[in-house]
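One protein chain is absent from this view; the other protein chains keep their places.
Each chain gets a letter, A and B, in the order it is written, and its residues are counted from 1.
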Amino acid sequence: MSDAKKVITLICERACDLSGIVDDSGSCTEVPGMKVVKFPCSGMIQPLMIENAIKAGADGVVVTGCQIGDCYYREGNRMIRERLLGDRPPTLKKGTDRRRILALWLAKPQRQRFISESKEFIATLNNLAAPEAK
Amino acid sequence: MIKYILSPKGIILLAFAGAVVAVSVLMAWSELGFTGTTPDWLTDLTSRIGLHGAIAGFFNSLTPSLGEDLTKYLQGKGVSVNPKSTASLGDYGYILFMGVALTIGGIAIMIIGREDAEEKTVLPVKK
Partner (left out) sequence: MQKIVDNHPLKAFNGLTLAIENAINAFMTSKYNPFYYHGALPQYYLWVLYLSGLLLFAYYIPTIDNAYNSKLLTNAWTSVDYITKSLPFGGVIRGIHRYAGDAMVITILLHALRVWFTDRYRQYRWLQWVSGIVLAIFVLFIGQTGFYLVWDDRSLLLTRMTASAFEALPVIGPGLKTWFLNGDQITNLTLSNFLFIHIGLSFFLLFGLWVHYLRMTRPVLTPPPAVNYILTALVLVCVFIWPLSSGSMADLNQQPTSFDIDWFFLFPYAMLSQMPVMGYWAVMILGTVAITAAPWLMIPKQPAIETAEVVLNKCTGCSLCYKDCPYQAIEMVPAPAGSRFKLLATVKDFRCSGCGVCVGACAFDAIDLPDLPDAEVNAKIKALLEAKG
């Protein structure tokens, strides 16, 4: 197990602007251990993708969409929020460790908030026991 | 319940509710044309709890000050009502206080309700 926690963020390309702090390999330069995968809309994120990420060794997953109410495609961020909360199918599987998932709803100018929230999230991950699989 | 009322939110809630009630009472005072008379429903209500004297006194004290100011403002804006009708300048005061009460109420709801709308969703851990 490496020291830094591996966290992946699945982010809407219209939500908080990470251009300039993400290098070519998809790592976030401001948050150590953070990988970034962009989507056209956070509504495209499947709960299955989150589960796959955790299965593939991610310590945590941050879902980032635009401010609730401001989806460019009208409802995408509401959809994924409802899916994460289990109110809209398809939902996360029962056994998924929900402590390892965080959802942020941030507008384009809110980069600092993204960085501080992710760092805080990584700190809580450090306090969690290692996943049983390891 | 009592715990909620004593929390910071509960205190804000009570303060705003008090403000809305106070402004709403001014609506009742306006409705009768800024005069000192209290509407029948208020007379009845306040008599039952023995507060009628205080309320009527309060209303009477408003008439020469606030009532005078509002009347002067409206007349300055060219508002006139037919003295033979039941319309009165108080209608405009009524609408003003209604607007103020709605604003206070709206702000109060926004303060109380804003907790639900966060920029972050932490998933509840089901067990």
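Methods note: a contact is a pair of C-beta atoms (placed from the backbone, for glycine too) under 8 Å apart; a residue touches a chain by one contact, two chains touch by 3 or more.
As the structure is a prediction and not an experimental result, all values here were calculated from the model.
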**Report entry** Contacts of chain A with the absent chain, listed as residue ranges
**Finding:** 6, 8, 10, 13-14, 25-27, 35, 37-41, 43-46, 48-49, 52-53, 56-58, 67-70, 72-76, 79-80, 83, 88-90, 105, 107-110
Report summary line: It is residues of chain B that touch the chain not shown, namely 74, 77-82, 84-88, 91-96, 98-100, 102-103, 105-107, 109-110, 113-114, 116-119
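In the analysis below, only the chains that are shown with their structure count from here on.
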Requested in this report: Could you pull out which chain B residues touch chain A in their complex?
Outcome: 117-126
Query - Interface residues, chain A side, partner chain B - complex - result: 67-68, 81, 84-86, 92, 94, 98-99, 101-106, 110, 113, 117
